[in-house]
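Only one protein chain is missing; all other protein chains are in place.
Chain nomenclature is as follows: A, B, C and D, assigned in order of appearance, with residue numbering initiated at 1 for each chain independently.
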Amino acid sequence: MFLGRVVGEVWATKKAQDLHGLRLLVVEALDERREPGAKKVTPVVAADPLGTDIGEHVIVAFGKAARVATLGADGDYAFEAAIVGIVDDFDAPLAPARWRTEKIQERGKGGS
Amino acid sequence: MFLGRVVGEVWATKKAQDLHGLRLLVVEALDERREPGAKKVTPVVAADPLGTDIGEHVIVAFGKAARVATLGADGDYAFEAAIVGIVDDFDAPLAPARWRTEKIQERGKGGS
Amino acid sequence: MFLGRVVGEVWATKKAQDLHGLRLLVVEALDERREPGAKKVTPVVAADPLGTDIGEHVIVAFGKAARVATLGADGDYAFEAAIVGIVDDFDAPLAPARWRTEKIQERGKGGS
Amino acid sequence: MFLGRVVGEVWATKKAQDLHGLRLLVVEALDERREPGAKKVTPVVAADPLGTDIGEHVIVAFGKAARVATLGADGDYAFEAAIVGIVDDFDAPLAPARWRTEKIQERGKGGS
Partner (left out) sequence: MFLGRVVGEVWATKKAQDLHGLRLLVVEALDERREPGAKKVTPVVAADPLGTDIGEHVIVAFGKAARVATLGADGDYAFEAAIVGIVDDFDAPLAPARWRTEKIQERGKGGS
């Protein structure tokens, strides 16, 4: 699992049967978004079973975990990434300051 | 899953039995293509069950999800990547502007 | 599995059912934390079945291994990363000196 | 799956039982080899069920797909990467020119 931020949504008319009805969000790993000059950003596409808003911080899981989080059990489904948690706050005193967004910083419990 | 762009097609005469009849496309992660000076591009090879054109934006899935998308179920197949969706549009207001191609920008619903 | 350091904790009210009751820690790969100017840090989120403190060095495992370490067996659970060991010490004579933290260096058995 | 080039072969006397009799090749992702100053090359080791020559372009698959391609079915085998196709040619008009080797360029069907 990784800590990321929802940066957008994606739509596809032609897609695998199992993706119909799934909301698909684009997520960037947290650290990468925070560096404007960063050379590489990974645009992960994740199913969203939680009703996440653009801009929110999330925990993304892959593989079986993503299918369980979205549909309640693993099975023959054509996706392998999902948002498994919407982050309320995180306390990362040893992490780079740039991991924190304004939104989360306002809530206190800061990681100075 | 990741958001990418189809940059080409690949042909192999000698290959695993299960790959016969599968169209194999070369996909770059979206962000990477947009940076001419980027040091690292990952040429993913994905099965294409959707009839994707060169240049189109796609969602690529790995592992079981790729086999389900291509053959309807998981099983003992010799591939682990497939295009699971052809992107019509995406709205990524928080993503770098360079993620958008001209083609998609023309369609409106911009992410500026 | 990789060698990392716990840099923080993360909380989520809205999350997959299986994540309730799990402590979720943020872990950085060891090498990355040691380079202040590094361009890319991967904020892995891992379940913590061992009672790890912030700042400790850990071994993180993914997939089935993470579920076994946390719940004693694999199953349909919505997570795929966990701390499987808290590092007492490591002897890495051929690794970069910066991999060692002060805390571990004080314990002797150095890798200089 | 990724598109790579076979750069060498590796021998091991002490190895997991399942690796006996398997030819093990070293493969570099295509893009990386093409950049002399690239900072990071990933030396993937893949089983070769196809009789690939050093220097040839290949498609490499991981996990179950690698075991199926090598042994006809998945099972408890101690490897997770294999060459699943030897590339005859590829047409990648949108990919960097440096992806093409001299060998393949000579065959025509160029991607210029």
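The rule we apply is simple: a contact is a pair of C-beta atoms (placed from the backbone, for glycine too) under 8 Å apart; a residue touches a chain by one contact, two chains touch by 3 or more.
In this text, all values refer to a predicted model and were calculated from it rather than measured experimentally.
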| item | value |
| --- | --- |
| Contact list for the unshown chain, restricted to visible chains | C, D |
| Full-complex contact with the absent chain, from D:E28, D:D48 or D:D89 | D:E28 |
| Contact set of chain D toward the excluded chain (per top definition) | 5-16, 18-19, 24, 26, 28, 33, 39-46, 54-55, 63, 76-81 |
| Missing-chain contacts mapped onto chain C | 1-3, 29-32, 35, 38-40, 49-51, 59, 61-66, 68-69, 72-74, 84-96, 99, 111 |
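The rule is short, and it goes like this: only the chains that are shown with their structure count from here on.
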| item | value |
| --- | --- |
| Rotation angle (°) superposing Cα atoms of chain A on chain D, nearest 5 | 145 |
| Distance between the centres, which are taken as Cα means, of chain D and chain B, whole angstrom | 19 |
| Whole-Å gap between the CA centroids of chain C and chain D | 32 |
| Multi-chain contact sites of chain A, meaning residues that touch two or more partners | 39-40, 63 |
| Chain-level touch network, classified as line, ring, star, complete or other | line |
| Pairs of chains, among all present, that meet the touch criterion | A-B, A-C, B-D |
